[in-house]
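Worksheet: the structure to be examined is printed underneath.
With one protein chain withheld, the remaining protein chains of the complex are depicted in position.
So, chain A:
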Amino acid sequence: MNVGMEQFLEVFFEEAEEHLANLEHLLLTLDVDAPDREALNGIFRAAHSIKGSSGMFGFDDLTAVTHVLETLLDKIRSDQIALRGEMIDVFLQARDVLAQLLACHKYQSVDPGIPVEGTVARLQALIDSHSEMSTAAVEDSAYGLFTEPPAQTDEEAFGFFDDNAGQTVADTADGDAFGFFEDQPGAPQAPSASTPDEAYGLFDAEKVSPTEDAFGFFDEQPDAPVAPPEMVVETPSYGVYAKAPGSPTIPAAAVPVSDSNVSTEERRSGDRRSTDRRAASSPPAVPRPTGDSESSSIRVSVEKIDSLINQVGELVITQAMLAQLTAGLDPAVFEKINQALSQLEHNTRELQESVMSIRMLPISFIFNRFPRVVRDTASKLGKKVELILQGEHTELDKGVIEKLTDPLTHIIRNSVDHGIEMPAERIAAGKPEHGTVRLSAFHQGGRIVVEINDDGKGLARDKILAKAREQGMAVSDDMPDSEVWQLIFMPGFSTAEVVTDLSGRGVGMDVVRRNISAIGGRIDIESLAGHGTRITIRLPLTLAILDGMIVAAGTVHYVIPLTYIIESLQPKADDIRSMRGSQRTVIRVRGEYLTLLSLHSLLNLEGEPPVPWQAIVLILEAEGRKFALLVDDLIGQQQVVIKSLEQNFRRIDGITGATIMGDGSVALILDVDALPRLASHGELVNESCE
C-alpha cells in the first residue's frame, strides 16, 4: 500500500470513528416514540458515510453491516417501518461491532470473534419483519437526499429559514427567503449558470428542476452538501458571489437571490458531516472527496503540536533569559533594546497563547461517551437514570481531557450505582422515578470546573464514620461534613467490602483523587442526605504551563503551584509552638493552629532551617487540609513551563515536575499534595489541634 493510500486510510479511520461517535450520540438521544427527523437523517448519514468509504477501501465486513443498517434506517426514515425501542439496542450493538471491525482494520489484526453475521442477521430480521420490499438499492438511498418528497410550497421554504433564524440570521431572513422563492422562481439558475464548475456541481439539484428541488434540498436536508465559503471566494469576478464572504447574515431583501443562498451555506459549512455526506454520495472513483472540508480545519498529528508547544516553551524561557540579562542595562543608553525586548515579550506571550489554544478540545469529547455509560449501567441495575450534559463546548487541554476520562467514568458510574436509588425507593421517597445525573462543565476563575450532580440519596455520614473508625482513622462524631466526605478519598476506603454497604462511592475514590491531582486538579464533595451528591472537579486549563510561586530554601529554588497557596506571612515568634515530646511545630494563624512543616527538613536540604519568625511561612491547602510551610524566602510569581521529570528520570516523592528558569537552571515543582505525607514518614500529621 503506498503512502498516499495510507494517508487516506488514516483519515478514513478517524472519520469513521467520528461517525460512530455521532451515531451513538444520536441513537442515545433519540426519542423512540417521536423520533426527530433530523436525528434519523443524521444516523442514516453516519451509517451511509461509513459504508461509502469502507466500500472504497474494500472493507467488506464494514460495508456488509452498514449496508443492512442503512437499509433499515432508510425505511425508518421514510416511515416504512416504525421505530421501536429494541431497534435502538440492535443499532447500538451494530455500532459496537463496527467499532471493533474498525479497530481490527486499523491495526490490521483479525478477530474472528466479532459477531458480524449475527448483527447483520438481527438487522435483517428487523427489516424482514416489517416489509418485503427490501429493494431499496444502495444507490437509491445514496441519493435519498434528493428523492425525499420535495417541499413544494413556499410556506415550507419559509419554515426552513425560520428554523435557522435562531442561529445567526437576522429576522429579515424570513421575508428575504420568502421573496426569493416567491418572486424570482428562476433565480437559482442564474448564479449556477455563471459559476465555475466546482461550485456548479453543488447545485445539481437546482439545475434539474430549479424551484422544487431547491426547496427539497434546503428543507429536508439542512446538513446536505454545501459549498464551503472558500470556493466562493475564489470566484470574486461574479458579482453575485462577491459579497458573500464574511457576511454570515442574510442581506436585505433587495440583494440578489444568490447571496442568501451562499450565506446560508456559509453558516452550514461549519458542519463537517455535511461534506462527508457529500463525499459518500459522490462517485467512488474520487479517492479523497472530502477535500473541501479541509478548508475550515486540518488534521495535524499530536506530536507535531506537542513539539510546537515545546518549542514555544523554549522560546518563552529564552525570552525570560534575555529579560534577565538585560535587566541591569542602563535604560537611558539601551532604550531601543529595551523596547525591542518588551515587544518580544508581548509577541512571545501571544504566540504562546495561540499555540496553547491548538491543543484545546471541547469537553464534549469525553462527555459524549457518558450517555452510553449511564444507559448501560442503569439498565443493568434496573434503574431509571437520565443524564443531562451541560457546557459540552467548554474547552480544555487535550492532555487534561484524556486524563479526565477514567476518573469521570468512575464517578458517573458510582453516581448511578450508589447514588441513584431504585425506582421504587425513589417513589417512596417522594422523588420522580427517573433519577437525574447532571454533568456540567464551565469556566471559573481561570480554571475549568466539572460538576457531577445526582439527585440520589447522598452519602451516608454514619457509615463513613463507622468505616473510618474500623480502619483506625482518627475521626470524631462532630467532624464537619466536608471532612467526613474527604474520608472516602482515603486509600483505606477502597476495599471491596465497602462497595455494598456504603451508600456512596467507596471504590477507588483515592485513585480518582490521585488522577485528578496528577493533572493539577482538585476534587470536592458536597452531599445532602436524601437529596443527592455533588462532586466538583477543578482543573487547570492546560498541563503545559503553571502559575507558580518561586520560593527559596537554602540555595535552591522551588516552584509551588499558586493554586495551592492560600496566603503567605511572616509569623511572630509567639505564634509558633512546639509540641512537647515531638518534633512537631504548630503555628497559630488567625486562631487556627496549623502544622508547620519546614521545606528544609522535608527535602533533607543541607544547612539549618531558618528561624520561623525571620523567614516566610506559606499557608497551603492540599487535599482539603491546610498546613503551613516554612521557606527561606519568596522570590516571585512566575508562569513556568512544566517539564516532565519522568521523561528521562523517575517519579520523585514530593516533586511533580521541573521547569527551566530564566537563567537556564532547573527548578523543581513541589507536589504540595505529597508534602504532608512526606512529613508523616516520621511524625504523624494532624492538621488541627483545636
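Keep this in mind: contacts are C-beta pairs under 8 Å (C-beta built on N, C-alpha and C of every residue); 3 or more make two chains touch, one makes a residue touch a chain; residues count from 1.
Simple rule for what comes next: contacts and distances are computed from a predicted model.
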Listed names "Chemotaxis protein CheW", "SH3b domain-containing protein", "Anti-anti-sigma factor" or "ABC transporter permease", matching UniProt entry of the absent chain: "Chemotaxis protein CheW"
Of A:Gln108, A:Ser129 or A:Asn604, the one touching the omitted chain in the full complex: A:Asn604
Per the touch definition above, residue among A:Leu389, A:Met479, A:Val511 or A:Leu645 touching the missing chain: A:Leu645
Contact set of chain A toward the excluded chain (per top definition): 310, 313-314, 317, 556, 602-605, 643-655, 658, 660, 664-668, 678
